[in-house]
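To start, the structure under review is shown below, and the notes come after it.
Subset of chains shown; positions unchanged.
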């Protein structure tokens, strides 16, 4: 991978997805109650296994065997707040990769404080939209070895090992609740089997974006889009990724 | 609007929906964990933006910038209970309109107490089924300027500015969990841009009922109905509202 803005080729993405499907890593998600269901379903469709305990008395035991941990700050509860230091400790002790999704961090001083706490862990991958990532600019700069994945019309991934630009996806992805949250979980799933965080995030967002384009062609609104997206993620393989990437590029060239 | 039981014409409903889609108000929902996902998706399909923080330390900050607030008492938690006075304070200070959904209030003395607390705020709009509204008869009578929207085969809206009767909808709407809760959120979305609470509730329930009739024609059970309903809400515009209202009236006339 060069240090300039690159995309990932479909074959590389396919090989990362195949490893997820083969190893079926468990992804422990401390995530908001709005997005829990679609996050779990997207992980299952992707070939990973979700777990979602948040009780401070059990969260370390359950997360201890996970392949990656996701901390999503949406609808954070006092209980979830108490679970965060336990997850950070388990991640540190067992070197479990960790993804942070700072939902609406710009609206809440509490979430900003919690995000700063998470970012003291080295090597965190942060996935958020442009407003959320901007609200974390300071803490991100001081975070040791952090990777940031800013998603939008074009996803920009910047980390210690380089940069990637991902131009797949569809506007309907922002019309269904929890789809951004679910993308963070897929980043965590790739991180469980791929050590380079930039490549892992790039593979997840490429695959998800291509699935989004496939789903958009088959749906007639945001309700059916969500259903089709899960089906499309579950059907991703070397062939669909290759075809999807080619078609997406063609449609951009003729736009 | 007259003070007798009227319906709203489709053009008026369409103009209210167009204002929602244009201004994209954020609706802050303290709502039950069963209905959070479909409530958020219905708001997005309607053109509004959901937020769902409930942590007592952040709920006022997040709700402060919202266009309307929804308090739904389903699966109320100790934490949600502590969030209610903070939401009431923010609604009062910033004159943010507030909708109350008193889910199963007839079964729980705790919910009755909380509903009474909410109804001390002037101008609350209450959306519930006939049993729930009846259980609140006393507190509603003493509530200053409250509007009540009783939904069922025919929705009855009664408020300081008049009364409305809405006869759209489909029986499948009571076979999917959270669809009543989601209708309260749509009432809140209209209330964010329309100052007359009777008109706002009427517009939301008219639009939702017409979408329900469209979805019922396209589905083959409650699972596909929920998906089609989101798609139908997202596709509502002057044309679909007009056609839907005409068809619904025709089918009632020939029944």
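Letters A and B mark the chains in the order given here, with residues in each chain numbered from 1 onward.
Definition applied: contacts are C-beta pairs under 8 Å (C-beta built on N, C-alpha and C of every residue); 3 or more make two chains touch, one makes a residue touch a chain.
All of these numbers come straight from a predicted model, not from anything done at the bench.
J.: Looking at 2 placed copies, how big is the full complex in copies?
T.: If we count every copy in the full complex rather than just the 2 shown, we get 3.
In this text, only the chains that are shown with their structure count from here on.
J.: Approximately how many whole Å separate the CA-defined centres of subunit A and subunit B?
T.: Measuring from centre to centre gives 33 Å for this pair.
J.: Quick check: in the complex, which residue numbers of subunit B touch subunit A?
T.: 33, 36-37, 40-41, 44-45, 50-58, 61-62, 65, 79, 226-232, 234-235
J.: Under the definition above, what is the set of subunit A residues touching subunit B in their complex?
T.: Touch list, subunit A to subunit B: 32-35, 37-38, 74-78, 81, 104, 107-111, 175-178, 219-224, 226-227.
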